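Right, one structure below, let's go through it.
Missing here is one protein chain; the remaining ones are kept as they sit in the complex.
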Amino acid sequence: MLKLSLNRVGDLFAKIAEAQALYLPVEKAGQVDYDKWTADAKVSMDHLNTAKSAKDLFFPQVERMVDFKMEGKNIEIKPHALSDEKFVLFGVRACDMKSMEVLDKVFLAEPVDSFYAARRMNGTVVTMACSEPEESCFCNVFGVDAAEPAGDVVTWKVDGELYWKALTEKGEALTEQIKALMEDGDEAKVEESKAAVREIMGKLPLANLNLAPFQPEKLNEMFNSPKWAKLSEACLGCGTCTFVCPTCQCYDIRDYDTGHGIQRFRCWDSCMYSDFTMMAHGTNRPDQMQRFRQRFMHKLIYFPSNNDGMYSCVGCGRCVSKCPISMNIAKVIKALGEDKDE
Amino acid sequence: MQRIGVFVCWCGSNIAATVDVAAVAEAMKNEPGVVYTTDYQYMCSEGGQSRIKQAIKDYNLTGIVVCSCSPRMHEATFRKTAVAAGLNPYMVEIANIREHCSWIHKDKEEATEKAVILARTAVAKLMLNAPLTSGTSPVIKRALVIGGGIAGIQTALDIADAGYEVDIVEKRPTIGGRMAQLDKTFPTLDCAACILTPKMVDAASNEKITLYTYSEVESVKGFVGNFSAKIRKKARFVDATKCTGCAVCTEKCPSRKAKNEFNMGLNNRGAIYIPFAQAIPNVATIDPEYCIHAKTGKCGICQKNCSAGAIDFDQKDEIIEREYGAIVMATGFQPIKLDNFEEFGYAQYPDVVTSLEFERLMNAAGPTKGTLLRPSDLSHPKTLVFVQCVGSRCSADAKDGKPYCSKICCMYTAKHAMLVREKYPDTDVHVFYIDVRTPGKNFDEFQRRAVEQYGVDYIKGMVGKVTKKGDKLMVQGSDLLNNEQITIAADMVILATAIEPDPSAKQIASLLTASIDTNNWMTEAHAKLRPVESPTAGVFLSGVCQGPKDVPETVAQASAAASKVIGLLSKDHMVTNPCVAQSNELLCNGCTTCEKVCPYGAIEYKDKPIVGPGVPRGTIRRVAEVNPAICQGCGACTVACPSGAMDLKGFTNRQIMAEVDAICK
Amino acid sequence: MQRVAEMMLERAKALLADGTVNRVVGWEMGEFFYDLTPAVFTADGLDKFVYNGFSGANLSKYMIKECAKDGKALVFLKPCDTYSFNQLINEHRVDREKVYIIGVECRGMIDIRKIRDMGIKGVTAIREEGEELIIDTIYGEKKCARKDALLEKCLCCKGQEFVVYDELLTTGEAFTVGGNNRFAKVAELEAMTPGERFAFWRNELSKCIRCNACRNVCPACSCLQCVFDNPKSGIASKANADDFEENMFHIIRAFHVAGRCTDCGECSRVCPQGIPLHLLNRKFIKDVNEFYGEFQAGADNTTKYPLTNFTKEDVEPSIVTNRGGEN
Amino acid sequence: MQVNEKKGEFKPTIVAFCCNWCSYAGADLAGTSRLSYPANVKIIRVPCSCRVNPMFILRAFQRGADGVILCGCHPGDCHYSTGNYYARRRMTMLFSMLDYLGIDRKRTRVEWVSAAEGTKFAAVMNDFAQTITELGENVKLGDLRCKE
Partner (left out) sequence: MHDTNKDMAEQVIRMSGVNPRKCMKCGKCSGTCPAYDEMEYHPHQFVAMVEKGRIEELMASKSLYKCLSCFACVERCPRNVEPAKLVEAVRLLVIRQQGKNYLKAEDLPALLDEKIPQQALVSAMRKYSK
């Protein structure tokens, strides 16, 4: 394990950025999101969760897929090049790291999504353990240890020092690049901080959400629960929850006529939208209750059914804090998990 | 997919000298949808047109772009050409490469490049064109004239002369209007009754004209060619078919409290009355407000004295419903109320009168039988002061009065002054004026005659106040030319009162969704080019309801309105402009924003069953519906509509954006 | 506020009991003190009914949906919410006959984001003690002044007038909320150079993720299908593919609600990216006031809205293009 | 935007929306009178200035226009009586918003040009083209995808 004084992280970032692009939490107009590091970027080391999740780096909101060029009446089809930018993603929290496992299940399963795969291959993820969890956090419910994230490299912030430990080959390679800045670190201090964080995690208000009822065999019962109507009643049908969610992975494919040709791109879609999966005959989920139900059934029942029990929620709490009407997965788990209908 | 032909015109050398027409035709070959291009010397010539027709047939074209002169010049020509070849006329687009290109540019390369872009733009628009069909709506061959003054009478007579049925609705018991109250008319000084009453008789006797006197329009529905009106025929309590107009009842009636409206309230009339001797119809009317029988159930003197047995106390209001193709507003005017101009003492002193009251005092059929006697003591006035511009030309923010010039006062004041001096040479007549405005045939000569021949004393200045001293009215005013303040001891003061639209105009305008201005004058469809039409199609303006006018102007406008009505009624069907707004009911949320900006009242909101993808069966929503017969296609509603439900056929959002895209490409 | 909340519950029960209404639209208690959800209650769910400093959500727009249902609904509206409701009446989006409105006193609503921005983490409960907020967190008790945590819209409170209601529940106690000049920030931006303004808005609008929360919460955005969702409109877009689309969406949205926006502030309140969207709407409101005379959307049911109206003496667009300063 | 390779100078793209009854006819008169204005001004005919949706103006900038001008009948002379009054308010508001967003306010303009004002039409277009040429290429409100 290596360490570096937090006062010198600037040097660390500069060093990393020498060899590849560096993305990390940056404050812009009062909001912290992943952005490219520059010497004058306002890097936020303390912010717990970025507003948008780390998935943006691998599955961006808009991705160009193919161009159609028109010359006279001829059309030429030009697939858009895959991203070849080598980059380091720094400061990913345990929950967002966990979300990559979920996304990998979707995008790296056959047929492999080449856009996603290219970005995954080119990216090295440096995670950071949490030190001050929020009341909206419930990653522990999904088996995530906020104190010990996965990733290519994991870091801890303890007593003014950044502790650094490579976990994978990619991580080792990155460590080689920056080793000169580092000194050896003391594992015991990190262990101490891990224990403290785990203790807080256990005491969080949402720490005891009960996932036991959400089993594949309960599909019909859950689907037909009368509670959905009440839960979805106030839903605005906006895409906030899906867009800030680190695991939501639905997209739409659209064409844009530039006047000289067509650019085909994909962009995030939201199952909360009224035109989600709009088919020739219309939409297959005509009311908001059905759309709302889809989102949570997918996260809690359908996805685990198809992926060895892996829920497609990681408990990051973004929907808890961002939903305009404060309706979120935690409330859904509680309501549906209760034994009896109210 | 469209199959488009592009036809590039040389216009002789007008275009070809500056634009490489062949290059334009060649460039268009690469545009999506274009299957044929050519160029020719004169596309609008018979040769050019037949080439277009031939190409439409040979290449099975679905639409054509003609690159030529302005569409304002030949769009109609090429539309006809397209129709002759079996195309829809709205599948034609014009690229204006003459006025907007070859004529203003010198550099051939530059002009050619621009012509290509203009042609491409027209193609891009045409790609999204859809065939449009002009709608038709039947025209009901009957006109309604609201108001039975000289304007309404003249309009009705002209329409009837052309062979169409006309109904006149007049709220008073007789037609004739204001003109019937006048004594003489300027500048010829012929008697008003002598020229008006024959017209009134004509109107009554014309078999095409139906008079609804003592009647009011209650509601109007529909649109141009197809109005439906409800007319309330108020109960006269006299059977008009029996009444002979002998007027015995009017003399016997014991109720004498009602002011005689015809004489501007200068004397009283009976509760049963005929407004004046030449009234049309010459039928008595009972005013229930003053009728003793109506109040108490007793009296009945008129009934006893009526040899024709025409009195019918049980008569009820009657509602008549009729359909009309056109409606003419001829609601006229009234003098404004002067109660707030306390400086002139109108409300205090009976000898301060308005000009219209003075007309009655001078009139042989008036309360003084034509002898000029002042109201207070019925003495013969020796000194008369006329004041012009009373209540006219006031600033718009003034608490009373009107901001406009009432137009007729200068002339009738000159007339009054002249008549007084002629009839009573012993009088002194003074006129206070701010300006004397006499534009009109023989008008200035007339006013000069009053000064030069009749010695009327015109004083440049305004009256500040009128007070009473003994039996004299002390008129204090300024004489600006002599820079002095003068006081004239007068026997009578006559105020040339501003005129305003009849109060019924506002209400009727709203029934017709016709617009009125801030002073309640009716608004014209175009101030210069369509002065006798209201912006609401099928509604026409006759006489003073549109703005102050004298008699000859009123008659001229009345005939003009009639000719417009005749033009409309001569059609069996109205062909409507197909480039009108259309609301997509699936998108319309019923917010009524479009309705608020429509200048024609063409948009109505209706509960309609909505059928479409994602719409539950049996859904009924309140949505906008555009009446294509009324819509003129300005497009104001399309921008007001936030949901994009409202679009304009022929100029759709998509079409205009395609044009933008093609230009900016 | 507690007293008003009790009165509200009492009235809700009474109106349900006597059959005046068959449901109640209000705010439902959440997991924490601050995460209230708008909800429709019947008699047996009222134990979760709550009205406190976090009842910021404007319930007016829900009434569009409620009016399509049978029977009459009771809704609680704060003074500023009544403007939105009135505007919805003007646009024929709600049926006044199907709604029973109780206007409720409001002393300003709290913005949890402001509390978080103070660096207060792990909030589990908040108590209002006079002008102070006592905040329980995982990391111990914190305090802050109530006025420092108010929503932007409350700092510029429209006042305590209700423009539409059936009955009112107020304590009658005197208090003041807001008092800030709502156009101060707009004026500040106007005073900047165009370059600075451009940078400001790029910085803000580039955060937009096009989640449509602003649009979907907006009482003025009540189209059945938004032009941006309609593939036939020619301008449909689901994501901001570039800077232009970020600008376009917000300009068009502001334009579509111009003259109809009551300045209820919901757009900014719900934006997950913290974009001050109200500054766009307030610019239009300020322009309307300056160019065409003071206008408050929803204040009454008769005045024409500015963009469906005109006077012959209106200012020319050159008033903008000829503004002084650098271009 | 087109850069004329030959001359190497900036040639802005300018879109002019003209109402059918006054301004389009005014443009025709400019043509009839052979009054020249730059060729990069391209006219789109609309029935009335009130038909012009702010969307169209944004669209033009998106697609690469450097300036957009709207011409209509003089206030009071609208063929449809009131259309240009609505257009005037809408454009005032739109322009003010664009300025507020820091977008060059001189790239948009409204002019009232009657059918008799061919001279004015040409003068306005010359002046506007000059202004836009001086401002240079529109970068603040364009869509990069359309410039590829």
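As written, the chains take the letters A, B, C and D, and residue 1 is the first residue of each chain.
The definition used in the following text is that a contact is a pair of C-beta atoms (placed from the backbone, for glycine too) under 8 Å apart; a residue touches a chain by one contact, two chains touch by 3 or more.
The structure displayed is predicted, hence computed values, not measured ones.
Participant: Identify the visible chains that the left-out chain touches across the whole complex.
Facilitator: The undisplayed chain, in the complete complex, is in contact with B.
Participant: Of the residues B:48, B:176 or B:401, which one touches the chain left out of the display?
Facilitator: B:401
Participant: Where the complex has a chain not shown, which of B:393, B:449, B:571 or B:665 is the residue touching it?
Facilitator: Candidates B:393, B:449, B:571 or B:665; residue touching the omitted chain: B:393.
Participant: Just name the one of B:463, B:490 or B:560 that touches the chain not displayed here.
Facilitator: Hidden-chain contact among the options goes to B:463.
Participant: So that we can see where the missing chain sits, which residues of chain B does it touch?
Facilitator: Answer for chain B: residues 343, 389, 393-395, 397-398, 401, 432, 434, 460-465, 476-478, 480, 483, 485 touch the chain left out.
We adopt the following convention: only the chains that are shown with their structure count from here on.
Participant: Name the chain whose C-alpha centroid is most distant from the C-alpha centroid of chain D.
Facilitator: A
Participant: List the centre-to-centre spacing of chain A and chain C in whole Å, with centres computed as mean CA coordinates.
Facilitator: Centres of chain A and chain C (C-alpha means) sit 30 Å apart.
Participant: Would you kindly tell me how far, in whole Å, the mean C-alpha position of chain D lies from that of chain C?
Facilitator: Taking the mean C-alpha position of each chain, the two centres sit 37 Å apart.
Participant: Mind pulling the chain A residues that touch 2 or more other chains?
Facilitator: 256, 259-260
Participant: Spell out, as numbers or ranges, the residues of chain C touching 2 or more other chains.
Facilitator: In chain C, the residues touching two or more other chains are 225, 227, 235, 241, 307-309.
Participant: Chain contact graph: line, ring, star, complete or other?
Facilitator: complete
Participant: Residues of chain C touching chain B in their complex?
Facilitator: 91-93, 222-227, 230, 232-235, 256-257, 304-305, 307-309
Participant: So in the complex, the part of chain A that touches chain D is made up of which residues?
Facilitator: Residue list for chain A touching chain D: 256, 258-260, 263.
Participant: Under the stated contact criterion, what part of chain B meets chain A in this complex?
Facilitator: Chain B reaches chain A through residues 30, 32, 613-614, 661-662, 664-665.
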